[in-house]
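One chain of protein is taken out of this complex; the other chains stay put.
In this document, chain identifiers A and B correspond to the written order of the chains, with residue numbering beginning at 1 in each.
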Amino acid sequence: MSYTVTTQTSASRVAAIAGAIGIVVLIALPFFAGRGTIQDMFFILTMLVLAQFWNLLAGYGGLVSIGQQAFVGMGAYAMFGVVILMGFDPVPSILLGGVAALIVAVPTAFFAFRLNGAYFAIGTWVIAEVVRLLVAQWKTLGGGTGTSLPRDATRDMWFVELIQDMLGVRSAAARDILAYWLALILALATIGGIYWLLRTRRGLALAAVRDNTEAAKSVGVDAGRMKWIVFLTSAFGTGLAGALIYMQKARISPDAAFSVTDWTAYVIFIVVIGGIGTIEGPILGVLVFFALQSLLADFGSWYLMTLGVLAIVIMLVAPRGLWGLVSERTGLHLFPIRRTLSGGKLTSSED
Amino acid sequence: MIWVDTLLQGILLGGLYALFASGLSLVFGIMRLVNLAHGDLIVMAAYLILVLVTLLGLSPFVAVLTAMPVMFGIGWGLQKFLLNRTLEDDILPPLLVTFGLSIALQNALLEGFSADSQRLPTNALTTASVDVGPIALGVMPLLTFASAVLVIVGLNQLFYRTELGRAFRATSDDATTASLMGIKPANIFATATGIALVIVTIAALYLGLRANFDPNIGPARLIYAFEAVIIGGLGSLWGTLLGGIIIGVAQTVGAAINPEWQILAGHVAFLIVLLVRPRGLFPRAND
Partner (left out) sequence: MALLQTQGLVAHYGDFQALFGVDIALNEAETVAIIGANGAGKTTLMRSIAGVLRNAAQAVTYDGTPIGAHPADEIMAQGVAMVPEGRKLFPSLSVEENLLIGTYGRKVEGHWNLNTVYDLFPILGERRHNPGTALSGGQQQMVAIGRALMSNPRVLLCDEISLGLAPVVIKDIYKAIPQIKAAGASMIVVEQDIAQAMAVADRVYCMMEGRVTLSGTPDTLSRDDIHNAYFGASH
């Protein structure tokens, strides 16, 4: 008797087709959408990237970090650094931002992995504070008040002229479109990459690590190594997103770039509301988050209060988030990770 | 001589951090729960004292006595009806719920009291200082430090000399077996958080008397508290005091070298301890 092991479901095939159409629309978006829409979409996509990486850490790796702002800020500052001090072009400098975040992640992990669970969470936060305070000492980049990208660096940025000509828009709008396309590439690569990682043997072992480090050890999963891989991957991706976000903003300060609210609290809410431990969750979460923000942002602190309370309620009544509710009701999995076995019945050999 | 002065100021500042940390340490020791809203609860208590002072015209020291039972009740209810529901093996729910609570609380305070910084009214006593040889020590820092020591002595008495303390330790060891002794773990946990918030109220008094506060400063207090707890070793109250002192001294020494380095120096001291003694200075045997 033969067995076939698949991770595909028919829903996921439909989703793949719908997804492909969606991607084409997203790529073409700047041809028919206004600048406001492009900026909103940029925000959604970059938050989605941050959320996917936090989800990889916490939802799959069991590593609840409250210090992701360290990598956003470090990526952004490294990008500003090489542009301002060495005259690099901002676009390729984004990659250096990712690398810088990766470099900071090594000592961070070294310290934070000495702490468990909740203490790991606060430990990452402390380190993010340390990085912020150190960067605020970096006087050539404006110290505590921050700085802007030089005008010629943004004007002569790669691809901007090309986009101006192609779409007939002004330089500022062209920069937004460039940032949007880069964010789209980053988001797709993130989702694809994480999906791929989770379907590898290693990735499947991740769940085992999250659920029980001791048990995972006993079946031969190197939990320590998986933690490192997940942590460094997340740092790199978060750094890229940070650099990209600040390339679009073109102005930076330590308090903004290392903000725990903007780069970690929001991200946690997105993942918790959408559904932790799934790829679909953060996608749904970021859409809900954006909708809430559009509706409630004028109410300032009421908005954040609502988010906080919503996260508490969801954690208590539906810990798998909105996507968890959806897939429970419908059995839908757009990114199936679990392998399903078909072709025969398994009988346990002995009891 | 200036260095002796700096050192003494740092030690006294450590008393404040130990007060921030004791409640955190207590709750962690009993139910392995880290409350990420701890700092915001300190700030909330400071506002509660402020309201009592301004509305009823009480002295801050009387207001704090009034605030204590209120804060105990809030802690008890918070634990009983919210946090107890998160106490399972999974580490995500308690972290995410208390994080949500932290953000919600911060913004509720912002809504209620605006972002303006506030201060509890001081009087001649609280701004006075005593001369110890050539060094002048503020009465306020001395009171803070004495309160921290008193709180820790009191908690140790409670833990090791009373029936409730026995129940705390038993429940912390094994909640199921404790329930076979007639103990209600849910109530024990609620009581522990209630007591933690009473300590938080004491901490809030000194926070508000010594410096300005606003709704956003909670997370930083949480971080100092956390550092003190980790340096001391999880669950050791005297260790927590020492941890607070180490952070305090590092901060004042850092500030003496360059005012911008104050906070950074505290964090660096924490990281160094973490490097050389990952389990803190006085680790508990069975953790």
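Brief remarks follow.
Methods note: a residue touches a chain if its C-beta (ideal position, glycine included) is under 8 Å from a C-beta of that chain, and two chains touch if they have at least 3 such contacts.
What you see is a predicted model; the values in this text were computed from it and never measured.
Just so you know, the chain we are not showing touches B across the whole complex.
The chain omitted from view is touched by exactly one of B:25, B:102, B:172 or B:201, namely B:172. Residues of chain B in contact with the chain left out of this view: 163, 166-167, 169-170, 172-174, 176-184, 286.
Throughout what follows, only the chains that are shown with their structure count from here on.
For the pair chain A and chain B, the distance between mean C-alpha positions equals 33 Å. Residue ranges on chain A touching chain B, taken from their complex, read 58, 62, 64, 66, 111, 114-115, 117-119, 121-123, 125-127, 129-130, 133-134, 136-137, 260-261, 265, 268-269, 272, 276, 300-305, 307-312, 315-316, 319. Across the complex, chain B meets chain A through its residues 33-34, 36, 82, 85-86, 91-97, 99-108, 110-111, 219, 222-223, 226-227, 230, 234, 260, 263-264, 267-268, 270-271, 274-275, 278.
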